[in-house]
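Every protein chain of the complex appears in place save one, which is left out.
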Amino acid sequence: MKQGVSEDVVLHLTEAIRSWGLTPHVSRGQERTVIGIIGDEDLVRGKPLEVFPGVESVMSVVKPYRMASLASKPERPPVEVPAPAGGPPIRFGGDKIVVIAGPCSVENREMLFSLAQRVKAAGGDILRAGAFKPRTSPYSFQGLGVKGLGYLAEVRRETGLPIITEVMDTRDVEMVAEVADIVQVGARNMQNFNLLKVIGRCGKPVLLKRGMSNTIEELLMSAEYVLNEGNDRVILCERGIRTFEKATRNTLDLSAVPVLKKETHLPVIVDPSHGTGYWDLVPPMARAAVAAGADGVLVEIHETPEEALSDGAQALLPDTFDALMRQLRKIAEAIGRRA
Amino acid sequence: MKQGVSEDVVLHLTEAIRSWGLTPHVSRGQERTVIGIIGDEDLVRGKPLEVFPGVESVMSVVKPYRMASLASKPERPPVEVPAPAGGPPIRFGGDKIVVIAGPCSVENREMLFSLAQRVKAAGGDILRAGAFKPRTSPYSFQGLGVKGLGYLAEVRRETGLPIITEVMDTRDVEMVAEVADIVQVGARNMQNFNLLKVIGRCGKPVLLKRGMSNTIEELLMSAEYVLNEGNDRVILCERGIRTFEKATRNTLDLSAVPVLKKETHLPVIVDPSHGTGYWDLVPPMARAAVAAGADGVLVEIHETPEEALSDGAQALLPDTFDALMRQLRKIAEAIGRRA
Amino acid sequence: MKQGVSEDVVLHLTEAIRSWGLTPHVSRGQERTVIGIIGDEDLVRGKPLEVFPGVESVMSVVKPYRMASLASKPERPPVEVPAPAGGPPIRFGGDKIVVIAGPCSVENREMLFSLAQRVKAAGGDILRAGAFKPRTSPYSFQGLGVKGLGYLAEVRRETGLPIITEVMDTRDVEMVAEVADIVQVGARNMQNFNLLKVIGRCGKPVLLKRGMSNTIEELLMSAEYVLNEGNDRVILCERGIRTFEKATRNTLDLSAVPVLKKETHLPVIVDPSHGTGYWDLVPPMARAAVAAGADGVLVEIHETPEEALSDGAQALLPDTFDALMRQLRKIAEAIGRRA
Partner (left out) sequence: MKQGVSEDVVLHLTEAIRSWGLTPHVSRGQERTVIGIIGDEDLVRGKPLEVFPGVESVMSVVKPYRMASLASKPERPPVEVPAPAGGPPIRFGGDKIVVIAGPCSVENREMLFSLAQRVKAAGGDILRAGAFKPRTSPYSFQGLGVKGLGYLAEVRRETGLPIITEVMDTRDVEMVAEVADIVQVGARNMQNFNLLKVIGRCGKPVLLKRGMSNTIEELLMSAEYVLNEGNDRVILCERGIRTFEKATRNTLDLSAVPVLKKETHLPVIVDPSHGTGYWDLVPPMARAAVAAGADGVLVEIHETPEEALSDGAQALLPDTFDALMRQLRKIAEAIGRRA
């Protein structure tokens, strides 16, 4: 409460608190009076406490997420993705670092198949490629759409690699979930709550990317939307936040990895391609991600970045990806994991 | 190009530029070589110039937006919204400052009607209220949805006030556009490109709110998505950006108003309620917005903020709103406009 | 405290609190235990509460500033600056909006005198000009230094205009305070605590600019350093913060004006020249500053911006400054003040 608040004003608030079925707990200090609220958090959520007379500020001591919290599953069960060709599933959050790689966009059938082979040969676990692309400009390449999905289904069948691809529209979720082994929510849609709800009912694991201006707490609240619909296979992804620094496309917030490990049981991976925007920064930051405790990395690759239809500047050549895989194995080993 | 770049490397790039149907223009300085690209910007857009050997950085001298640019309509035609009850339309970008007010959410029929009367009595131009609410938490009040839309249609009919309300899902655009005089794209959906495309074809004026981490250029690119679908009635709204400062909910970037006035013919309004998050900061920032040249303001009001289901802390009491209207009229007059 | 914290852990902390001469106040909720600390805030300041076992987070309910707080001087006494030529003092925080204008740097004797005449003729209150310049590059013009101070002393004598100029080094404070009517602490030195201490003992009013990455609370803490040395004539200045937006040099945080008015008795002015970085954005943002409740503005002017040795892009031509003065008078009047 504000300094010098009167007895009446305190009474007005404590009565409101009681009227909501909660218990007020008044502490009077030398300079300030603090009113604690005890009871079911659902009853207090959204109450505009700040507008009550005499209130200076409102602080929450309870985390707003529950199903995403580490307390709800302290054993940290890995998120499993069945292998398309049978065999053991891919596990996010186990000993093994999961490596997801592929082009930014599905550009055509050939490039997708060729890159899929390279991912598989290098020991990558999952193929990524976008059929629907969120682009800042309406005049930029918008992705192949349904045709791209078709190529993804084919390459999945032929290579046995699980597929991860983005969905941007509630109307497309069903169609994408039929092809994808993991459905991706992109950074720009992290707070597209209708999309989160629909995806929460699609039956497939979800990769939820952190929005470029969203806090770690908001990321967990968006995960909570998916979990709340009954889908408990959510994988979180740090991909850089927007800051004043312009030397990189975004500022990759690697501290988010250990912070998330303290807060949630959900696995956490890192995307150093979008996180930095430049291919030559990707290997050091991928190594750093694994050293920081990430459960996987997601990197973009391309055979001819000079001809890429999107994000060529951040794509690794396949040979550079091969070298990175060898580095990641060493780093993983150094911290008692494997890649 | 990087320092000490060889002739071969320059040649490799200039040949690629020519192969795209463009003209390279090489300037050799004492320390650096600069290659200009001349020709149709559509041919160069999205080309990953950064990945060519020897390239140090890529700078664009052409703005990425066209239809939104001031150059495309230097006469700055106002955006007109027909009055539901007939009579002269509301004009955004004319002499008159447009005032939009109403509750954050439609909470029930009574409060909506009561507040609409207050908006009308105070001389407000448009009623705002959300039927679909984007909420950070899945456990918070999510809006009345279709029922809320129904109340909005009723209040529009009875008061003759035009209605502005948000749409969050491509599946809801048609339904919302039937009721709303202006369809709002919220900050979290500024880069929901599918939504922008659908709204661009809905036939109604659009209020496009700046995303909390989006640049002014990105705001104009999102406007371009709507314009590109044939809808030229786009109103831009500054509503605060996310920064390190926590004394306010967001940092209201009022400089965006004069910057946008230099860049675009589209009208610009300001939302000091979301921009600050506290009701007592709303009047000074609304006055400042008008003084800075905004074409309108959007403010949240509530008769009993202590009981508001969302954003009570930033809602003005109707009496405070009345007083604000009087202040805005004086400020508008001081700069040769009216409110 | 963390969820499920044991009795022992709570006891360990409450005993430590008592050992510091403070009183612990334990509230047990359904999910969480909260421990309040009651007593003299000086005893708890700096105690590393976060490292005690079981502590989840620490929240302060007492503001860290005292002498700067509004509670310490609720009557908001203006800060007075004596007029060099005698007569009534300049008052920051009274009815009148104080206008400070002048070139970024003292470039030579002639330009300083000529601009001072223009400031005076237009009705400006105080002349600003830098003798010592903080420049990002060691190769840029660093200011005329002592020679520049000499010119400032001369122009002060001849025009009777009070002078404000920046000091960057503890070794120069005495020298600068002999010439200046107001000593300026620049944004880059807002947390140069030794400088603040020395300036706090210099006997002259102080203009304290907000650092480009400092919170409003930190600005008040830096004011507290000056106040704590016995100098109670501190004027605060919002001059833009660093954000992701690059359309302006900084993001002018005008909301800081009403926020500061709630928190402190110290007067607040705004610098739209540094705040935006472009001369054509200065008039709208200066108007907005006054409309938001600022006690003054600080603007840069130059007769030939094309030849300015620093910050030419943000300098107003004297004629534009004249026009701005007329606009500010109207805005001031509209809110019941004068300029």
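When the chains are written out, they are named A, B and C in that same order, and each has its own residue count from 1.
Note that a contact is a pair of C-beta atoms (placed from the backbone, for glycine too) under 8 Å apart; a residue touches a chain by one contact, two chains touch by 3 or more.
From a predicted model like this one, the values you see are computed outputs, not experimental measurements.
Among the residues B:N214, B:T243 or B:Q327, only B:T243 touches the chain that is left out of the figure. When the missing chain is restored to the complex, the residue among A:M67, A:V81, A:A289 or A:L309 that touches it is A:A289.
Of the options A:V167, A:L252 or A:L266, the residue whose C-beta touches the omitted chain is A:L252. In the full complex, the hidden chain is touched by chain B at residues 3-4, 25, 27-32, 34, 36, 38-41, 56-57, 59, 61-62, 71, 242-244, 246.
Although one chain is not displayed, chain A still touches it through residues 213, 215-217, 241, 243-248, 251-259, 262, 275-276, 280-281, 284-285, 287-293, 327, 330-331, 333-335. One chain is missing from the display, and on chain C it is touched by residues 16, 42, 45-46, 48, 50-52, 64, 134-142, 168-171, 188-189, 191-194, 197, 211-213, 218, 221, 224-225, 228, 242, 278-279, 305-313, 315.
As a working rule, only the chains that are shown with their structure count from here on.
Separating the CA-averaged centres of chain A and chain B is a span of 27 Å.
With each centre defined as the average position of its C-alpha atoms, the distance from chain B to chain C rounds to 31 Å. The residues of chain B that reach two or more other chains are 213, listed in rising order.
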